[in-house]
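Only one protein chain is missing from this complex, and each of the others stays in its spot.
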Amino acid sequence: MAESIPVEEHHGDPAGDHGHHEMSFVSKYVFPLDHKIIAMQYLFTGMFMALIGGFFSYVFRMQLAFPGMEVPGWGVVSPADYNALVTNHGTIMIFWVAMPVLIAAFGNYLIPLMIGADDMVFPKINRLSYQVFLVSAIVILGAFFVEGGAFGGAWTAYPPLSTKAEYNLTGLGSTLWITAVFLEFVAFLLGGINFIVTCMNSRAPGMKMWDIPMVVWMIVIASILFMLSVGPLLAGGIMMIFDQNLGTAFFDPDRGGDPILWQHLFWFFGHPEVYVVLLPAVGIVADVMTTFSRKKLFGYKTVLYTAIGTGVLSFTVWAHHQFIAGIDPRMANVFTVTTLLISVPIAEMLFVYIATLYGGSITLTTPMLWALAFIFEFLIGGITGIFLGASGNDIYMHDTYFVLAHFHYTFYPIAIIGTYAGFTYWFPKMFGKMMNDTLGKLHFWLTIIPFNLIFLPLFVLGASGQHRRIYDFTNYPELAQPWQQDLRILASVSLCVMLGAQVLFFYNVITSWMSGKKAEKNPWKANSLEWTADSPPPHGNWPEGLPNCYRGPYEYSHPDREEDYWPQNEPA
Amino acid sequence: MSEMPIATTRSAAGMPTARLAVWWIIASEIVIFGGVLGSYIMHRLAHGIWADYAANTNTEIGLINTFVLLTSSLAAVLAHQAAERGDGQRAANLLYATTGGGLVFLCIKGYEWSYEISHGMTITANTFWSFYYTAAGIHALHVIAGMILMVITAGWAKKNEHLHRVEIIGVYWHFVDVVWIFLFPLLYIAK
Partner (left out) sequence: MILDSLLPATASTYAADIDQLFDVITLLVMLPFSVACYLFFSFIFRFRAKDGEKAMYITGTEHRYMKWIHRAHYPVLTFDLIIVVMAVNVWYDVKQDLPEKESEVRVIAQQWAWTFVHPGLDNTLGTADDITKVNELHVSKDTLYHFKLESLDVLHNFSVPVFRLKQDAIPGRVITGWFEPTVTGEHDIQCAEICGIGHGLMPARIKIKGAAEYAKWVERESALALARHMEETSQPLEIAQR
């Protein structure tokens, strides 16, 4: 079907259609239509939010390690502060860091470039999506400055705590929280429609379904998962806003409502959401890994089917977050089975990735280190999930630090390691300069080692019975033993080291951008179409005419060829 | 038109970009309404007493509104046919007629709601009424959004511009219609 695209579209100067007017700074960078600039807006907003989320984690980790201390940069952490910090750390890191960076920034940047299009299909909707997102970011941060302070009822916002001001004591803060989340979802619905339609309709002539690079596939599947799971929570968000402000009783048990309803609506979205952010990272890793092992992706369709299988299964597991929340205990058995079934496609995906390394010619560049670290760390995140999916064991583990360490071992590889893999890999394309590899590797090790030292101790603490969201463990004799406090201090100090190491990253980005070695079009000798455009690509991506596609993106080390790569746009 | 990227004009999936997009929008809308109605049905099954509350809804008015919406959908279909023929003026007039149908729907709804509210059946009266106003309210917002888009599309159609958008807005309007077809029995008929 793809071949049916008329060739006439190449007549004239494609970029000239919308590119050759001189644009003012404002229209180019503040209200851009170019997908690359919008991607940068998402990327930098996401990074800014990551700094805030990271700062929050620093403040509350210091409080946990040294209870009652005056934390430099914040002051004494009150219980209200602590709750607001953990709540917003979680919310921001997932909705304002992982989503905008992995889906929106990489999606916007890569989809048109990788499928050989000049832009997204709806540039104006794309711009609107970012603007709504920006407003949502301002709203969530603004909540810290209103009367009563920011919402502190955890990122899951279970009612009645979240709906009644007399319980949470942050009346306005909770409304702003749910409003911000609601707006963020709207932004991603707008963006998601763009991603899906662009990928379905605007592929380069000759690019068939199985020729699409994995990262594009994954972002599209993630967008579809998002669109199909977020609806109930949007509905729930409206109900919550009404409960908070109009006095309805959707979630109020005293007046005929049901607080568990929110949990179902939240987790029906919340679990697929894990895969919404996981899949783009998995896609990035596939592209990085094949390039630096000069190998074809082992079982392209297998990876795709496991991703779709995981996505479908992810709609059937949500109640494993609610085993002990008062749902019918018989339901737990069903959800234990579905949850453990997810281990099958995910294990297959990881096997296939490891198999891709077999027989390769591996160079450990910075992006490759990040991609390999993703596989290893996510493996740990995956296996520890089995402890929690097994209902019997979850009776004990639920809501302990074991859960916290488990999902940080999944979300951290996704949101941070996956992002660094993608960012360092596509940096030459995005900014036209090579990154300093030595600094990059130093930054890698100074991030990865402390990361493990933060969360491995938290597994141990969780197993010893330490529960989440408690701001001072010295009130509990069994949690205040010296060895436990030592582990807490180890985790907190490691966190400070890790956060400090990020200065290296920003230093590297800025110096490489300013004075790095100029990047060629295709510095990594990779196959996919974005590497045939200039670095950085101009508005319209290929002013000389959009590329055609002749083969899949992973034809590395083909036996019939002298060179070990075979660009997608090279005629046979 | 000069602003449009080449990407928008391609159709590797064999369907025009705008039509593809509107189907995906509808897919995401279905789960939003699915969330509201699913929650409503779960509550309804758990609370037998809701049947007594539901007895106070006005089935006749609901029926009239169903009729009004269906008629306006018919006008949207005719507008699409006119647009296919290239008759922009007629398509525009039919779109205005559709918008008028939406307006009548909203007026009837406004009358109905003000009657109910003045008789104590407010959104906070109990959870049935909360669902009643929330579900129908979200639907009404979609009607209003559809009407605004329809007037804009009619403006283009009058000048014979973007005639393919007549179909797109029509598809959306049918969806709004179908949502009402689900709301009507759930909120009005089930007593």
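First chain written, first letter: the chains are A and B, and each begins at residue 1.
Rule of thumb we're sticking to: contacts are C-beta pairs under 8 Å (C-beta built on N, C-alpha and C of every residue); 3 or more make two chains touch, one makes a residue touch a chain.
Quick caveat: nothing in here was measured; it's all calculated off a predicted structure.
Asker: May I ask you to name the displayed chains that the omitted chain touches in the full complex?
Answerer: A
Asker: Of A:V71, A:L128 or A:I354, which one is in contact with the hidden chain?
Answerer: Checking each option in A:V71, A:L128 or A:I354, the one touching the absent chain turns out to be A:I354.
Asker: Out of A:K36, A:R61 or A:K296, which residue would touch the omitted chain in the full complex?
Answerer: The missing chain is touched by A:K296.
Asker: Which residue numbers on subunit A touch the omitted chain?
Answerer: Counting only subunit A, the missing chain is touched by 79-80, 82-83, 152-154, 158, 160-161, 164, 167-169, 253-254, 259-260, 293-302, 324-326, 329-330, 332-333, 336-337, 340-341, 343-344, 347-348, 350-352, 354-364, 372, 375-376, 379-380, 383-384, 386-387, 390-393, 395-396, 398-400, 460, 463-465, 467-472, 475-479, 556-559, 564.
In this text, only the chains that are shown with their structure count from here on.
Asker: Rounded to a whole Å, what is the gap between the Cα centroids of subunit A and subunit B?
Answerer: Comparing mean C-alpha positions, subunit B is 34 Å from subunit A.
Asker: Provide the residue numbers of subunit B that touch subunit A in the complex, in ascending order.
Answerer: 2-15, 17, 20-21, 24-25, 27-36, 38-39, 42-43, 46-47, 123-124, 126-127, 130-131, 134, 138
Asker: Hey, which residues of subunit A end up touching subunit B in the complex?
Answerer: So the residues of subunit A touching subunit B come out as 1-2, 4-5, 9, 14, 17-18, 33, 112, 117-123, 189, 192-193, 196-198, 200-203, 207, 227-236, 238-239, 242, 246-250, 255-258, 261, 265, 540, 546.
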